[in-house]
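Missing here: one protein chain of the complex. Every other protein chain is in place.
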């Protein structure tokens, strides 16, 4: 989004500059007319191209925005985490940045992967080592459209504690389904590394996640999913917030009441739109904040 | 405030653009003169309209500022909460933004409601689902001129703990009146939603609030009131600060002394001006901070 | 400092603007020459005035910087606190802003007071209500050159706890002298106000402070002193940091070792320069940060 707008701006500035140059250098009306005509043609071409060009542009732009929102607006990603989105037109593909910090990702950094986490065309060795977290979850969970891998201190603390994360806030009701803790050392990972560095470890993680929304990675971080990119971002936001609220409630020293769903209860389908509306307004706001930075 | 300035700027840019266009396209002096005349007329009209227009402009501008102060300056509202103000000239009306994040609200987003939380003219379906929090409190409490609905982690933590919030700081003396905890599930709300999604739930919340300044919404957030917009903002600021101070004092591990009002004591009327003065200076500062961003 | 630089800039911009205007309007060489001459004269006058003008300019500019450093750089003052400095040339006078938030103070807002906290000329009713904190401490403590009144949550928490603040960090060795807790209610203050609203309460506070560096005001905040403005600012910074370190050490759950000074020990005079040098480099940095904002 920001990058698209910047391109338009650059084109505009270049056009205006050449226009001024024409007047200054020649004071020749013919050249002025030609410049104006060229400018008009460029603008028309720009618009046509924007409409007929890469139709995954919206998906990629939203992924760029999600990277920046998670890094700069809501503090979920530091310099090390990453976020991906499934291709809405081809469920066997997903998009993920090359291995740079989320806070600096642009559209030019996005790589397209198949669900084995091989780059399309097989010519991008510059991806994240841990991209298997994304690919294997997409493979196991057709309902998941976006995946975030973060190193939230709140999540690592709960992963290390015998006290389980429990639901505290209405927007974290998915926590009632449970947030499993995955220890990669039991699946062949090493204590000094703990990374999901191959498909087998990714598959083990996806299996441990099951039908849940999020999974804590012991001594490492967390993987969070969502049925859309905006939902995954919101889930990551509320997961951390829920953890902080629980910690605050515990250290007040009294007994704590949790927001348990009654046994057998299901998320009423009629409330989804409300949550979706609230998530959408947050998403629109966060995106705007990072594009006007 | 910022939005007014931006409108003027936009008008100016548009006028200048059409002026340049006229010169470039025609090099015709007559059209240039007409353009200049039109620009002058537009500026005069703009000024006249600004002086004779909506006399609730100050109220609306202050509400816009409150949205931005609560979101950007004092961290009370994240992307999800909202703030309203009663119409000072008509106690049966209140103003509230359409359903967008507080941090991006402008004057153009403000909707006028009656106390049943129906938009005036009945043609604004784009309001917050939970606007009944505001309408029902205004209905029950003629002294309340502004209402804030936030999702402060500090408040949710106290709502979940058996340890009650107690007064720690001189600017939080309203906490001595008690801060009740409201559980919407006892009034027909659902555990996965917890929203004040209809007038009946709003009425139940207002009843539980009684004559108090603030009420914690279990597993959800808080509603805070004030006799003015500036006071409601200050109350929200000090409510969160008091909660953090109490938590810090508790976790030092010793015994804690609270700032209890003596039984039967009342807020001396002669100190109101001092508190008001301090609140006003904070309010003026916070407003300036968000308008110069 | 910032304001001085801004004035120079404004003068420069105005001069350049009139110069351009002269060329555009008249294309008359005489007027161009006159404009250039006027510009030169203005610059010379500016320089002379800056050298011979108010010799308390440095003190006032430093006080403005301290207000902004405490509000914007090191988070000691929120919208409500204040900071003063004694006149280095007249120990019976001190400077303090009119009653606005520290974060927006400029040189034009500074008021000169005598030690009874009466404004010089007696024509400034717009001061802080609690200015007696400053005046009475200056009266009782000739060694104190600057006073800060803040509402630090860390200090209020320790004031409410039976656990005393103790020295944790080498830069907080003044805490070994003790940080008394003052309860204004024992001296005629009211529980709903707690303000130092008259000279008698200020005198009681100064008496309780004694020879110490800082005093906690129960349910309210803190007063911090220093032998210079830079030292008072550093003391406020390290007082809060020490409180946070102590709280963190306590909640780790083990036993805590404090940085106690041996009985009878005194601050060796030969180390003062080192601490002073470190404080000076922080002060220079913080001042630069707020003037380049």
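Order of writing sets the labels: A, B and C. Residues in every chain begin at 1.
Following the convention adopted for this analysis, contacts are C-beta pairs under 8 Å (C-beta built on N, C-alpha and C of every residue); 3 or more make two chains touch, one makes a residue touch a chain.
All figures in this text were calculated on a predicted structure; none of them were measured in a lab.
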item: Interface partners of the hidden chain - shown chains only, full complex considered; value: A, C
item: Which residue of C:93, C:212 or C:288 touches the chain not shown here; value: C:288
item: Sole residue of A:122, A:162 or A:292 that reaches the chain not shown, by the stated touch rule; value: A:162
item: Contact footprint on subunit C, counting only the chain that is left out; value: 36, 167-171, 173, 241, 244-246, 248-249, 251-262, 265, 267-268, 271, 274-275, 277-278, 281-282, 284-286, 288-289
item: Interface with the unshown chain - residue positions in subunit A; value: 78-80, 99-101, 103-104, 129, 151, 153-154, 156-158, 160-163, 190-195, 197, 218-220, 247, 250-251
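Following the convention adopted for this analysis, only the chains that are shown with their structure count from here on.
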item: Turning angle required so that subunit A lies on subunit B, C-alpha fit (0 to 180°, nearest 5); value: 90
item: Per-chain CA centroid nearest to the all-protein CA mean; value: B
item: Distance-maximising chain from subunit C - centres being C-alpha averages; value: A
item: Euclidean distance of C-alpha centroids - subunit A vs subunit B, Å; value: 30
item: Distance between chain centroids, defined by C-alpha means - subunit A, subunit C (Å); value: 44
item: Residues of subunit B touching at least two other chains; value: 251
